[in-house]
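What follows is a single structure, and I will ask about it in a moment.
As you look at this complex, bear in mind that one protein chain is not there, while each of the others sits in place.
For chain A:
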Amino acid sequence: MRILLIEDDAATADYVAGGLGEEGHVVDVARNGKDGLFLALNEPFDVIVTDRMLPGPDGLAILRALRASSITTPVLLLTALGEVDRRVEGLEAGADDYLAKPFAFSELRARIRALARRPAAQAEERELAVGDLRLDLLRRAAERGGRRVELLPTEFRLLEYMMRHPGAVLTRTMLLEKVWDFSFDPTTNVVDVHVSRLRRKLEAAGEAPMIRTVRGAGYVLGPAAPPGGAAPR
């Protein structure tokens, strides 16, 4: 993937660019808002990662300029600690995701992957399918290999989100944000409990595992290997 990173702090920029480079991505780094906006407007990128506070036009201004120019490249906004309640502001300006600094690199990596997988314009979908798992979005029903799976509303939302990102590592924070709208980490393990319940429903005796736990990172939905090989579109 070709990724544009707009970040004025040299240490963070090197850390992120180095990590993404090791993953095999091509990373262009802009150190201020002006250069970043210029690159974003003139070069094709798969994902743009921008700091919110920048010299020159800031992250939100860049975002608005991009959206005003009908550039729909997914944008991940980075922000300072404790400003999470400004998340809505960023999302309203057209950001696709929002991550507070300091973050674990695995979190950033997972979010960038999820963004890149997001279809540019979500068509009216009626059904999602991953392997032998099917989710009927209209009837709000799930079945695995012909076996009907009864889901509670929350479990349905969780499964829908996971099935939209098959094969990608989804962190607990991502699931909390996207499924429950929690912009904070609850003391109790809400995500683990819900995922393990969903897993129990999806994986009846004798069936292959559907949800894998990635230690220290999160969960992946999809057939064991190769990951992401059975994308539903």
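The definition used in the following text is that a residue touches a chain if its C-beta (ideal position, glycine included) is under 8 Å from a C-beta of that chain, and two chains touch if they have at least 3 such contacts; residues count from 1.
As a convention for this text, contacts and distances are computed from a predicted model.
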item: Chain excluded from display, named as in UniProt, from "MaoC-like domain-containing protein", "Branched-chain amino acid ABC transporter permease", "histidine kinase" or "2-oxoglutarate ferredoxin oxidoreductase subunit beta"; value: "histidine kinase"
item: Option from A:His25, A:Arg52 or A:Arg87 whose C-beta touches the chain left out; value: A:Arg87
item: Touching the absent chain when the full complex is considered, from A:Pro55, A:Pro102 or A:Gly145; value: A:Pro102
item: Which of A:Pro44, A:Gly146 or A:Gly216 contacts the chain that the document leaves out; value: A:Gly216
item: Sole residue of A:Arg111, A:His165 or A:His194 that reaches the chain not shown, by the stated touch rule; value: A:His194
item: Where the missing chain touches chain A, by residue; value: 81-85, 87-89, 100, 102, 104, 152-154, 180-190, 193-194, 197, 216
